[in-house]
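A single protein chain has been omitted from the complex, and every remaining protein chain is retained in its original position.
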Amino acid sequence: MSFWNDPLKVAADWLLGIFTGWGMPVPAANILIGFLGVLILISILMVLDIGLVWVERKVVARFQDRIGPNRLGPFGLIQPFADIIKLMIKEDTTPGGADKVVYNIAPMLSMMSVLILWAVVPLAPTILGVDLNIGVLYIIAAGAIGTLSIIMGGWSSNNKYALIGAFRQVAVMISFEIPMLATLLIPTILAGSMGTAAIIERQDVWYVLLSPLGALIFLVAAIAELGRAPFDLAEGESELVSGYNIEYSGMKFGMFYAGELLHAFTFGGFWAILFFGGYRFLGLEQVSPFLAIAVILFKAFIGYWLIMWVRYTLLRIRIDHMLAFNWKFLTPLAFTLIIVTALMHALLSGTPAWLYLAGMFLSNILVAWSALEIARSYSRREREKVDGKKAVEVGH
Amino acid sequence: MNPWVFVGLFFLVGLIIPLGAIGVAWILGPKKPNPIKQTTYECGIETVGDSWVQFKAQYYIFALVFLIFDVETVFLFPWAVKLGALGLFAVIEGIIFILILVAGLVYTWRKGMLEWA
Amino acid sequence: MTGEQIIFLVVAFVTLFAGLMVVTARNLVHAALWLVAALFGVAVTYALLHANFLAVVQVVVYIGAIAILFIFAVMLTRKDMRDQGPQMNKNWWLGAALAVLTFGGLYLMLQGWSGMSRTAAVYPSGFDAVAELGNELVSPAGYVLPFEVASVLLVAALVGAVYVAFNRK
Partner (left out) sequence: MVPLSWYLIFAAALFSIGMFGVLSRRNAIAILLGVELMLNAVNINLAAFWRYGNVLHMAGQVFAVIVFAVAAAEVAVGLALVISVYRRRNTVIADEIDLMKW
């Protein structure tokens, strides 16, 4: 019975007994068990990734009023495996003049930057890779490695499109990292900890209710960080063909592609952890760890679905508009939100829970509303300036 | 034990799995390179010069602004962790910190450095 | 030799090798990428020292921001980046001699110091260094002034850098 309550510990103890029985010292055995656990987790993630290929293709087809893969197996379920086999037996070309070492490392780093994120994802109260007390910053650190992999891939391909695509992508990624860092501060302030496990434990009220604006900014910044539409200007098919991964083929391209899908799913998971209570849902997580895993995967999938919805509905934004949107609107808004959240948190802590909740929620709405009003009046003035100029020109 | 050992394991496995996938593909796939196949793909047009074209200085400006904001925002994290226990005084210090930061943003904005053109 | 020592030696060796490549690589983009490797090695060193916050900040700030800025700067100053010509100035042997002398001098000085072979106390379990750091950074008895001055310094750097590099006149 205890296995169903705490499967990780039971399995680890069982393995520890076996390994020490072979005469292995305890720390070495612990590390070996950790290695096996990580290997199993990441293998499951890779299988999940294959599933995501099918989900993505099926969902995009539905959004575009098509059927999507439907030939191989029921509902085209075998399609992603066929894709994998195709990637496996495809010739792996390297462009002439490419920087071979950097060129080959880049796709691996790209995949790795996604996989290491799962070290801080708590799947259930007792199932967590590592409980780091800087968990939230770890997300950004992993993102930094992803940024690096893009610039490496773009530079080493010896292709103008790839380099320009990489530059654009990196400019967007680093720009939107600032609002993302800023919104990560909000769960940190509310929970009083940077650890992802602690943030979930202290989330008796979903933080999306305390900070709806923060959740929204985080989602926007996450989509930009992922480089998906409407922020996928590196891919700009009409100008750059495919951006930084244009010269990659076969499995190396597959790594970039699979990494992007898993990254989107992972950020859905982080959205759930930071703002939607992670594995917690109506006390289900107390019943069984397996239910908790189901809850967090379901929430992550909802986030992923939302990201897909945005991707296949909106148009691509031009780079100057995107950067202006970030630096002139999102970043000041995010910093205002931190100031307001910190002030309200300090002023309202100690007051009844309903007052705290109402104060937080209303202040967020107020900030969002006034930001929209300022933006609206600014754009009206800009429009009038342009219209006035036109009127003068016509008058001449 | 140091918790980073397990983070290290994630890095290790995170490298091994893509390496394995690419390695299997390398073993299975055909290897018949030829000069045409290895030309740079630029929509069928012959490549002129190398890929090192002149870039807009604007990329550098955004990276510069990003660097400063990145460092400053990262500094706010220890403050945010301890915020609940420290009270209003610490909150005001943090707000001053953010306002100094925003002053830098306002300066860059007014100088017209955030324009792409 | 314990596991920790082996990890330290491997990390130190890799970091120093990457450092040597930074100062000798002909291609500057390669030098910047080797710098990333060296900085990552330093981040691992922080992790070995239980300095969690420093380790992540090292990756976020150095690899995520400073290395990117270096690569952008290299791309912008393209005419000099062709790998032709000597990458070292004519006094490079003097620099090398000075570096070796510095290392030798530091090493000898350290040998004469009594605290050299000190080992660390066991890391107190349950001690949250990040919260303590936050406390020190904003409490008036701690380092609140350096904390605020750091912000002023960064804004000054931003203003100065923007003004110097891109004054449109």
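Chains here go by letter, A, B and C, matching the order in which they are written, and residues are numbered from 1 within each.
One rule holds for everything that comes next: contacts are C-beta pairs under 8 Å (C-beta built on N, C-alpha and C of every residue); 3 or more make two chains touch, one makes a residue touch a chain.
Because the structure is a prediction, the values reported are computed rather than measured.
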Chains in view touching the one left out: B, C
Positions on subunit B contacted by the hidden chain, ascending: 57, 60, 64, 67-68, 70-71, 75
Interface with the undisplayed chain - residues on subunit C: 2, 4-5, 8, 12, 15-16, 19-20, 22-23, 28, 31-32, 35, 38-39, 42, 45-46, 48-51, 53-54, 57-58, 61-62, 65-66, 69-70, 73-74, 76-77, 79-80, 86-89, 91-92, 94-96, 98-100, 102-103, 106-107, 110, 115-121, 123-124, 127, 129, 132-133, 135-137, 142-143, 146, 150, 153-154, 156-158, 160-162, 164-165
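Throughout what follows, only the chains that are shown with their structure count from here on.
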Between subunit C and subunit A, distance of the C-alpha-averaged centres to the nearest whole Å: 28
Multi-partner residues of subunit A (at least 2 other chains): 27, 132, 134, 137, 167, 174, 177, 193-194
Where subunit B touches two or more other chains at once, by residue number: 4, 7, 52, 55, 59, 63, 65-66, 70, 74, 77, 80-83, 85, 94, 101
Subunit C - residues contacting subunit A, complex: 3, 29-30, 33, 36, 52-53, 55-57, 59-60, 63-65, 67-68, 71-72, 75, 128-131
Contact set on subunit B toward subunit A in their complex: 1, 3-7, 9-15, 17-19, 21-22, 24-26, 28-33, 35, 37-43, 47, 50-53, 55, 59, 62-63, 65-66, 69-70, 73-74, 76-77, 80-85, 87-88, 91, 94-95, 98, 101-102, 105, 109, 114-117
For the subunit A and subunit C complex, residues of the former touching the latter: 27-28, 102, 132-134, 137-138, 140-141, 143-145, 147-148, 151-152, 155, 167, 170, 174, 177, 193-194
